[in-house]
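Have a look at this one.
The complex is shown incomplete by one protein chain, all other protein chains being positioned as in the whole.
Labels A and B are assigned to the chains in the order they are written; within every chain, residues are numbered from 1.
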Amino acid sequence: MSDVAWIVVAAVVKSAIAIGALLTIFAYMTLVERRVIARFQRRVGPNRAGPLGLLQPLADGMKMAFKEQIIPTKARRLIFVLSPAISVFVALIAFAVVPLGNTTTWGTSPVAIAWAPFIADLNVGVLYMLAISSLAVYGIVLGGWSSGNHYSLLGALRSAAQMVSYEVSIGLALAGVLMLSGTLSMVGIVHAQVAQGIWFILAQPLAFVLYAIAATAEVNRAPFDLPEAEQELVAGYLTEFSGLRWSLYQMAEYINMITVSSIAATLFFGGWTLGGLEGIPGMPFVWYTIKVAIFLFIFIWVRATLPRIRYDQLMKVGWQALLPLSIINLVFTGLAVALGWPWWASGLFGLGVLLIVAVVLYNRLRLRQAMERQSGEAVPLALPSSVRLVRIAPATASESGDGVVAAPAAPAESVTTS
Amino acid sequence: MQTEERATTLEVDESEQLEGGARRDYMTINMGPQHPSTHGVLRLILTLDGETIVKAQPDIGYLHTGIEKTAEGKSYFKALVVTDRMDYLAPLANNLGYSLAVEKLLGIEVPERALYARVILAELQRIASHLVWLGTSALDLGAQSVFLYCFREREIILDIFELCSGVRMMTSYIMPGGLQADLPPGFEQRVRDFLALFPKRLREYHDLLTNNRLWVDRTKGICKLPAEDAVRLGCTGATLRGSGVAYDVRKAFPYGGYERFDFDIPVGANGDVYDRYLVRMLEMDQSLRIIQQALDGLPGGPWQVDDPKIVPPPKYMVSSNMEALIHHFKLYTEGYRPPAGEVYVRTESPKGELGFYMVSDGSARPYRMHVRAPSFANLQALPLMIQGAFVADVVAAIGSIDIVLGEVDR
Partner (left out) sequence: MAEGQTGPGTVALWPKNPHAEATVTLVRERFPDAISDVVEYRGETTIIVRAERIEEVCRALRDAPELRFNFLADITAVDWPEREPRYDVVYHLLSLETSAVIRLKLRVGDDETPNPEIATVTTVWPAANFFEREVFDLFGIRFSGHPNLTRILMPSDWVGHPLRKDYPLTGIALPEPHWGGQIPFDQPLPPGTGAQTLRTPDGVAEAPAPPNDADDTR
């Protein structure tokens, strides 16, 4: 067999493995999320199906498969049926450039390289990733629009606006890493980190924070899950979907989570490497998996903790905070790279900016608290309070005996209006 | 083909002609009666311009169960149980209002122990109701863990109610003439344990939400209700106090012994969602104070009026005493007959001013029982609040006025 044929066979087999693995991980990700959130909320979570609830995903899958798949009469049928598939397709192909190990994991022969643990090492890997992930919005927008439901339409519009806004910040945040590494290839970036002896999180802390926020918004996870905000829009673009079509969307969401976590791990945390320990056979996968799992856990953690942000506030954060910051980061990193400054120059700069932002936010909150706190009164809790405790003299009890009680205390103090 | 195409296109429900030939289209969405965050079966017909509310129209009645009519067909003794079902998150507050009204009709006064026990129970109920409110309104804004934490604490309170009455929610434990049964042994200890535990938990909620930037952004300055509008629209409870009007029935028209306790009324200033939130949060503190005082002063002695015409005799007497048997029989078959007259008793339920207007014609059944439901009146302010707000703010506003549809529709 020629090398070319091997490469083709290898690509097909690896794709099949990746798809199978992703779908399995998606299924168990749902279980893990439910169990972990349950722990956060002092519940037990699903533990009935199989030992430790391990068969729960199977049960869910069966249920979804046998559910009636409703197509509303007002839906545009073709697009309605296609759009979940678009979502999943896009989510899956984005994973093609994620490296789980080095090119030379199995050896240096062409055949061994063809079986390297990633589907493709594109020299424009990051660009490809950005391009594909911006396609993901099509699945959502088309699905929401074609449902013929107002809630779905609102969800789809929110999603479109959100993705467009945050796509920009993601691209600019990642550009700093690209400048440091000098390559767009995902494998190349990991190699660059090994060569420079650091993880790029150290050189680009600001870019990482920006990426983390924007990526959460990009994959529609809490607190940025506006497109499917359950309490506002019923289920947003998902409202009219049922059965397997609904689970396809879920699948896309979870696979997107895995993908953005992989990007974060690869670009900022050295991918499969861990200070030379990746040399041990089999360990690159472990390191990679651990890193991604930590990110996924953080996704769940955030979801369990934070309230949802509002649509206009989301836009404001995206355009007025994330975008300027990422441009600042880009400019400074460009300077540092051009002038040949060491990596810690941009690292310190990023940390400095983060510190300034934190101080500004904290002070603003403090200022608001101070302005609103009532003077004098010892409030048991230090509250940022426009609320005061009104003391109303207790009405004198009716021991006067003449049958007439003192006037019930009039609403005391001033009746303020704002 | 043409018609099919039209049928699958989203309709423009309303539009407005602008200058220069442009047109503004509005969209109508139906929020409810089946919607995750309308707290039951409230239906809001929202006219939207993009995501901005142009017009909102509440449509209620989906949970109308005819409680007022039902009560007319029952004896005073039995009509008590339907009051539980109105504000099903605070049944004891309803019981208290009803009992006070019937006692006023009868012209009787309950013993001290019942008075104090009622205050303890009503304040526990207030905390429980506020916990459900806090959990659900946080859930509406996406903070889902708070919901379960609140229910964890509410469970402790419901356990106390179960200890007293055997029932967790629809207890009917407070009844005209006192309590259904004496406070059980261990009650005081359980309440004291709760008093020791709850401030810490309350602190946790504050940590999770009060200074949380996302929470403040979502609630501060949102859905404002100016004080004069709140008064004109008949709002009461935290909805009114959040707007800066210090009106609390417990202070303005003390009932059921509230004049004996030392507590303050939290009052907001801005009338926004955040102030209403804080008012309720601080009210829980004050309720704890009241419970503490009432528990310290809880006297012994009888827990019911000494009148076998009004309260059923103890079971052991029914089987040994002829007279008690007759009283028992008379009470459960016929009931008592208050003199003809009418009373209106206002109480401060967790939702606001809960008024019972009872008319007696001298027979054994209430001729008319009207309930001034606080949620019903507070709901009137909702369209005004959410005018010009976003869809996302609507759920915040609904959460902040804390309506219970069982009470709105009765």
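Annotations for the structure displayed:
To be clear about the criterion, contacts are C-beta pairs under 8 Å (C-beta built on N, C-alpha and C of every residue); 3 or more make two chains touch, one makes a residue touch a chain.
Not measured: the values here are computed from a predicted model.
The residue touching the chain not shown here, chosen from B:V191, B:A238, B:A377 or B:V394, is B:A377. Checked against the hidden chain, the listed residues B:A93, B:L106 or B:L288 yield one contact partner: B:L106. Considering B:I29, B:L46, B:I60 or B:C164, the position touching the chain not shown turns out to be B:I60 (whole complex). By the touch criterion stated above, the residues of chain B touching the omitted chain are 60-61, 64, 66, 68-69, 73, 104-109, 231-234, 245, 247, 252-253, 307, 309-310, 336-339, 341-344, 346, 353, 355, 357, 359, 367-368, 370, 372, 376-377, 379-380, 409-410.
In the analysis below, only the chains that are shown with their structure count from here on.
Averaging C-alpha coordinates per chain places the centre of chain A 39 Å away from that of chain B. On the chain B side of its complex with chain A, the touching residues are 7-8, 10, 27-29, 35-37, 48, 51, 138-145, 147-149, 152, 203, 206, 208-218, 224, 226-228, 242-248, 251-254, 259-262, 264-271, 274-275, 278-279, 282, 285-286, 390-395. Interface residues of chain A, counted against chain B in their complex, comprise 37, 40-43, 73-76, 148, 150-151, 153-154, 222-223, 225-226, 229-234, 303-313, 361, 365, 369, 380-381, 383-392, 394-397, 408-413, 415-418.
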